[in-house]
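All protein chains but one are shown in place.
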Amino acid sequence: MRHIRKSFAGVVANDDVSLDVHAGEIHALLGENGAGKTTLMNILYGIYSADSGSIRWKGEDLGAHSPREAIQRGIGMVHQHFMMVPTLTASENITLGLKSDGHPFPNRARLDRSIREISRTYGLDVEPTAPVSTLSVGEQQRVEIMKLLYRKAEILVLDEPTAVLTPAEADRFFAVLGRLRKEGHAVILITHRIPEVLQVADRIAVLRDGAKVADLEARDAVPAELSRLMIGRELKEVARSPRGTAPSRPGEAPGLELESLVLADRGLEKLKGVSLRVGRGEILGIAGVDGNGQKELAECVLGLRRLASGSISFGGRRVERLSVAQRKRRGLAYVSDDRHRDGLVLEMDLAENLLLKDLAIRGFAKPGIIDMKRCRQAAETAIADYGIKTTGTSEPSRLLSGGNQQKLILARELASAPSFIVASQPTRGLDVGATQFVRERLLERRAAGAAVLLLSADLDEILALSDRIAVMHRGSLSKPIENAPGVDLTRIGLLMAGHAGVESA
Amino acid sequence: MIDPILPAATTFATAAVRMASPLALAGLGEAYSERSGLLNIGLEAIMLSGAFCGFIVANLTQSINLGILAAIMGGLVISLIHAYLSVTCRADQTIAGLALNFFASGVTSYAFLMRFGKTTNLAKCPVTPILPIPFLSDIPFLGPVLFRQNAFVYAIFIAVAVSILIFSRTEWGTSLVAVGENPRAADSAGLDVGKVRYTAAAINGGLGGLAGAALTLGSLGFFMENVTSGRGYIALVVVILGRRAPIGVFLAALLLGAADALQFRVQTLGINIPSQVFIMFPYVATVAVLLFSFGKSLDPGALGQPFERGRR
Partner (left out) sequence: MKTLRVLVSYLLVAAIVILAAVLSITAVGSDVTKAFGGFLRGAFGSVYGMSEVLVRATPLLLAGLGVSIGFSSGFFNIGAEGQIYMGATAAAVVGLFLPGLPGPILLPLAILASLAAGGLWSAIPGFLKARLGLSEVINTIMFNYIAINIVGILVRTVLKDPNYPLPMSPELKDAMALPVLLEGTRLHAGFIVALAAAVLVLALMRKTPIGFAMRVVGLNPRAASVAGISVPASIIAASTLSGAFAGAAGAVEVAGIHHRLLEGISPGFGYLAIIVSLLGKNNPMGIIAASLGIALLQVGSMSMQRQAGVPTSISWIIMGMVVLFILARTTIFGFLLRGTTGSRA
């Protein structure tokens, strides 16, 4: 791939990226969220087409194409979300959509035999007759890989494959990669995890902010160096926004406390004994790449998920048995990372969306009439205070821009002067102005004495806002460190990438 | 001791199988449709349409075969409209089905009155004769029950056998399940989700129309307004009880056919149980089945949901 450029609505996703991959090679694409790794591969696979640049595959130029054509040419991709039909067997899933010998009556026995052949060659250990619903996630992933091999893929692109695997399954997976390499396939591994990359890759390409910043042999790579490349900041370059004086009231009732939270989801441990303390008037920033348990953590604090064990306290009082509404009544504000699904009812107007929090506090089941007039007045105030660009309180919220939607959510959540705030990726997808606005509001609340838990994959944001920083990786939280000038960014980067032994607090 | 029981049991079983055939045919068709993800509440409309079209053509031409053909066509029209609304228009499948029920009820009543007016002299159509299969029909008990029936009963035997073959041994059968379970996976594997669903709907229409003909051409010999009187809804029950599998659907239909036959028998014996008790049975059974299966969802994953490529 040469000089690939791709933008989405003015935001550059890939900036002049070139990549060379050879047969029998495992090539890692390393980078944080938003570095452009998946976009680049989607271009290769045909889901997107590049704005400019070229792709040469086996000596031929590859123009705009569809995923089906890509597969026909031997390019295969396994995405993060598997495409499986659970009630069918592995064999049926693998051969789905293909006209096998004996069509329309496929000789299932013969197909199973060839699948077992391939499975043996690559050490995949896939039992063709097993219904997919009975397979573990690791096994399902191997079926996905089988699908590509069955269709004679020569290059396999794997997007964050270990995100859903236990460490034991990950090791098995790496063995499979080894076999693929031995059989002459090329593998492109999209990941953010440095230890993996060092364990299996032959070559490493590091992407950051859409551009390729390094291309090196794995044996020449050093973890600290990789981390620096991924995050790309020299210590001197950190831009810190003024955080004002932190109101320190020692002896005051504690803020948000989480003690040994354990959460399992479908057999995978999502939170492995997470503990932390956020004091009043403090922002604790949790850095980490998406998919390491942040969303689960936020939802546990909110009350949407039930813990296997552990406790949560607001201001010293235990809340883990309380409902979402009850926690909001105790002063919790929640800004979700998914504005459209969690934060707003898009078909309702601004005033009604504001009502969501108000009624949570006052009670949804209480008898009585909603005073819509007062609600609209509150909406008018919010629009003015937060500078929301809208045609009026009756505008359906889906017509607002992303930034204005987030402002609406903030207005709603912060209106009741909450003491405990969980903000998850609060400035994702927002422009500079909106981002600044959101950060200022959070700092404001901190100055007023709220305990703020900030989860963000954007390290800039974490650095700009947090008093202390912790890193989340694979469901474990590192010990928080002070965000003082001279904070060790390399260490943070390594923690985010899974290196340097994560110690739970 | 055996003597008086066997003939009675035989007549009872024969009647049960005959009464079950419309339900089995319609249920089997609906099984195809639901496997592909289309929930067609308008089964009543399909059966009514088939019953009427079969009747009127047979009445006009005095040919049963033409009538059967017309019945299949009639069912197809309704099911393809439903497919159009569900697949292409991505409208709500339940409302579409209900609207079709109203529509078909209106059209068939209207057309019937238009042709025959309100006379007390009931218009008749030829009825399919009983076709005993030589040798097999002489087996005691099973002979008359299975092999001395009309063409529709034989049709359901064939249909069940063919369906078992299709579902378990053909690629299309696998595609059907994929489309109904996870259309996005099917789509990314290269299957044409719309085409599979339309085909399933067509089979639903054909079998359902045939089921309607089984009523008018197979047993009644006449038509009246809403002759199907809710059998389409019972067929939905049959599909659930039979877990959308051909043999299951057939057995469930048989069970309900037996309940039907039992109800008549009880009435003739003069026992004073209101027939409603028997009529209620299939519905209560369905709720019970649904209740006990709540642990694992037996429905195809995408049942009732329209498919749109590229939508999250």
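To keep things simple, chains are lettered A and B as they appear, and every chain counts its residues starting from 1.
In the analysis below, contacts are C-beta pairs under 8 Å (C-beta built on N, C-alpha and C of every residue); 3 or more make two chains touch, one makes a residue touch a chain.
It should be emphasised that the depicted structure is a prediction, and the values quoted were computed from it without experimental measurement.
Of the chains displayed, those contacted by the omitted chain across the entire assembly are A, B.
Contact with the undisplayed chain is limited, among A:Val11, A:Ala308, A:Met372 or A:Ala417, to A:Met372. Residue in contact with the omitted chain (choice from B:Ala99, B:Cys125, B:Ala202 or B:Leu256): B:Ala99.
Which of B:Leu122, B:Ala161 or B:Leu290 touches the hidden chain is settled by the complete complex: it is B:Leu290. Among A:Asp215, A:Asp265 or A:Glu347, the one in contact with the hidden chain is A:Glu347. Panel shows chain A; residues 302, 304, 323-328, 334, 336, 341-348, 352, 355-357, 359-360, 362-370, 372, 398-399 of it touch the chain omitted from the view. Remark: the residues of chain B touching the chain excluded from display are 39, 41, 81, 84-85, 88-92, 94-96, 98-107, 109-110, 113-114, 225, 230, 233, 236-237, 240, 274, 276-277, 279-280, 283-284, 286-287, 290-291, 294, 297, 299, 304.
Criterion: only the chains that are shown with their structure count from here on.
Those residues of chain B lying in contact with chain A across their complex are 169-172, 174-175, 177-178, 181-182, 184-186, 188-191, 301.
Partner chain B is touched in their complex by these residues of chain A: 67-68, 83-88, 92-93, 96-100, 103-106, 108.
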